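Here the complex is missing a single protein chain, while all its other protein chains stay put.
And now, subunit A:
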């Protein structure tokens, strides 16, 4: 448990380092553009409009951001359904670009997982929905559309559990360890809700296809527990730890459906308009 938490934090740290790196490399580029264009642009553009409308090669391409819906699937859950006989699951992911940096994001999924612990074996079945937003902290060059984001989700799951077998913990071994007992007890109508902090990235591999992954840190806000058992696994939330925390991740492939384009207002044009 402690080790898991440690590695969670360190990987978060690692992700934040990625952010930091991204910022550093971007910052100088931006400055260069401004320094290079402003002094040249203002006087030159007005005088030479008739003869040579476009002298400065830097400003010529009109930068447009594409807006639309991105839909896809979590490859991890999908592939795990094939190689892990105790797991069937699928997660569909989607986001919609709200403005330059914000995306409305959602995940919807269904899981059927049998957990075989040292002392318990149980099957969890259920569906979940996560809704929230992503903030893209990555400043793209030209028409690149990569995303390094941090976001929040509200997750809700409705599920049921079935206890398959269990062991009695008995410190006294006079009668020996008895084999696991078969239960078959079902716990229906369970629900849970939680908040997720999502750190993720998406890269455009070609045309409108993106691959991405995200790391999630969850905290339960509501958990309807069964009588004489516990929600040890919650679809969408994953394994529960003491103290209501959880972790998750996904590895997605998504298709971007462009709907409209918006011209990016470059900082230099803003300044000339004002004057």
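In this text, a residue touches a chain if its C-beta (ideal position, glycine included) is under 8 Å from a C-beta of that chain, and two chains touch if they have at least 3 such contacts; residues count from 1.
Following the convention adopted for this analysis, contacts and distances are computed from a predicted model.
Novice: Can you pick, from "Anti-sigma factor", "Lipoprotein", "Acyl-CoA dehydrogenase" or "Glucose/mannose transport system permease protein", the UniProt name of the chain not shown?
Specialist: So, among "Anti-sigma factor", "Lipoprotein", "Acyl-CoA dehydrogenase" or "Glucose/mannose transport system permease protein", the name matching the hidden chain's UniProt entry is "Lipoprotein".
Novice: Touching the hidden chain in the complete assembly: which of A:82, A:175 or A:206 does that?
Specialist: Reading the full complex, the residue touching the unseen chain is A:175.
Novice: Can you list where subunit A touches the absent chain?
Specialist: That gives, for subunit A, the contact residues 1, 3-4, 7-8, 10-11, 14, 117-120, 166-172, 174-175, 178, 181, 213, 215, 228-230, 232, 239, 247, 249.
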